[in-house]
Every structure is written in structure tokens, then in C-alpha cells.
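Excluded from the complex is one protein chain; the other protein chains are retained at their positions.
For chain A:
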């Protein structure tokens, strides 16, 4: 793993008496004390961290903790007071105006909390903005913008205006605008915070899906721990401009650095956010239209299980067969499974919250089948996976 982005001793102080404030920081004074005695606001104080190539790095913290200041120093929308920012080992803080423009045009793109789409431009023109600025000619940039819009799942809105789209769609455009530029780093300041919970989750999924193919380096600000845990490869927690802890979601949950972090993770009741899709696992199954008892037996032996799910050729869920019954069929030299299929299997939809089915999961002997609205078998829920997920280990990261 190589560091794409390195931040060293980065400090931002707002206000007039900056030198005095810096002295006070060195003397170990808090943000409140510095504001009182120097009248200067500490935005970010001596921050050090690295973001690896291709990871989603989430910055968290309460309001005013310096998240936005931090991310805006990375593309120098806010000039750092001191410290260094290195991208691919190259120092950004020493760039002149023209070099800085080039970095902004080619290296990183930003996605904003309130979308920040230009109301006077159509969706395609908004998406192509970065390319237009670079002087890419119209056909080519619209082509690329169109591809980016397809990538985020927006079809047929090219010539609409932002006000004609819903919030979720607008933020897809915001994301497409960043993707169209094809820069390696995405800076996302609370990009999903303005969306309602369902849309937010969709966008998180969308981002994770995209990330699987695109491998961008993403700095993502969030004030929502669930979101951070869901999408973050690593999480950094800030308080009053200072970095309190950096680590994987696991580390943050299991070894909170101090009371502040602990407070943060207290709020997460993991059962509230987990859905059937989060905890389901891949089932072993046979195709009733094609496979007979021998194949079924073989699958069970291979996977060391005593029952097997049955689907038809359209992958529609049919039922479950049990090892002892299948054995019986083999003895009788039967070729069809039909006679022994049990159909009274509990089923649930993928977006059902775990809390709703928890009790039943622990009381039924057969695992739940997760099926979508066309009766396709998506997965099954076994007791162990639910417990694991609740205790903090999501089984199915990409669900």
C-alpha cells in the first residue's frame, strides 16, 4: 500500500493573531483557550495522516471539529497556515497559481454537501464542467460526461436542469461531475448528509460499487458513524481541530482512543442499521429442473451441510431438501427431488431490518431465505452470521 496523500503538521488558524495562536498551540493550549486569549480560531491543529492509494478514508467529528477545513486545505480552497500536503510525494503547499490550477483540474475533484450544481446549466453541462474548464472540446466532454452519468445510474436527464431533479439524483450528478474529470482523488464533504436515509444508503452502495471498479482515493467526511463504518476502509476522528484517532472501523469500535471516541460509537446500535441483505450469506442450492438426488447429495457433502436450498432454472426459490430424505431417494433410485422438497421455509426481503426478524431467526431450525420481489433466492441468514454482524463484523460487506 502506497500513500497517495500525505498530510504533515498541517495547521489552519482563522483570525488575525496567527503567530500568537501558533505559540499557544505549541504550548499545548486548547482551542477554547486560544480563542479566548488570542482571539483566533483554530481550524485544524498540527494534523498528520496518510491516505493510501485506492482507499476510502473517512474523517469524522462533531460540528466545528475542523473536517471541512481539513478537506478544503487538501485542494487549497483554504490556504493552510503551516504544514505540508503531499500528493504522490509532491508538495502542494509550494505550488504557484498555475500549478495549483493544474492539480485541481487533473488530480482531485470535490463533491459537496448541498450538491453545488450550477442552476443555469443543464445536467450534462454541469457534469462536463471540469472538462470544459480544461478546454476539452464539446463533443468529447459531453461524451465523457454522458458516460459518467450512466455510471452513476442517471439515464435520460442530460438536458434537464438541476431544479428538476430530486436531491438524490442531484447528488448523483455531483458525483458524476467529479467522476467525469477522471481524477484519482475524490474529496467528499458530507456528500450524502443532505439526503434522506434511503437515498443515503443507495448512494453509499453506489459509491462502494463504483469504487470496486474505479479504485479512487477517496477522502470522505461524515458525521454519521454508521456511514463511516459502512464505507470507510479507515476512519479518522477529529475533535477541536485535533486528530484523536485514526484506524480501521474495527479498531475504532474495539479500541476507542478516549472518551470522545467512545461517546461517538455509543450511538451505534448496530442492529438498527443492519438489514437482511447485510447479514445474509451465499446459499448452496440445486436446480430442481436439472439436478437430481445424487447432485444434491454431492453438494451437501462438499459443503458439509445437512440441508440444501432448491431453485428452478429461473433462480426462483422453491424450497429446501434435507440430507436424510435425499439419501432415501438415492436408495430408491429416484431421479427427481420433487417428492421431498419442504416448502414451509421462512423467507424475508433483503431490506428487512434485522431487528424485525431477530427473534424468529433464533427460534427456527431452518435458516431464513432472503428473496427479492421476483422470488429470486438472494441468500440465506444463519444464526451465527447475525450474531457476528451485531457484534461488529459485517458478514457481507458489499450487500
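Structural remarks
Please note the rule applied: a contact is a pair of C-beta atoms (placed from the backbone, for glycine too) under 8 Å apart; a residue touches a chain by one contact, two chains touch by 3 or more; residues count from 1.
The criterion applied here is as follows: contacts and distances are computed from a predicted model.
The chain not displayed here is annotated in its UniProt record as "Glycine/betaine ABC transporter permease", chosen from "Molybdopterin dehydrogenase", "Adenylyltransferase/sulfurtransferase", "Glycine/betaine ABC transporter permease" or "Fe-S cluster assembly protein SufB".
Only one of the listed residues, A:91, A:164 or A:303, touches the absent chain: A:164. If you put the hidden chain back, the residue from A:109, A:204 or A:226 that touches it is A:109. Only one residue from A:90, A:134 or A:314 touches the chain missing from this view: A:134. Residues touching the missing chain, restricted to chain A, are 72, 75, 77, 101-106, 108-110, 112-114, 116-120, 129-130, 132-134, 161, 163-164, 177, 181, 187 (touch as defined at the top).
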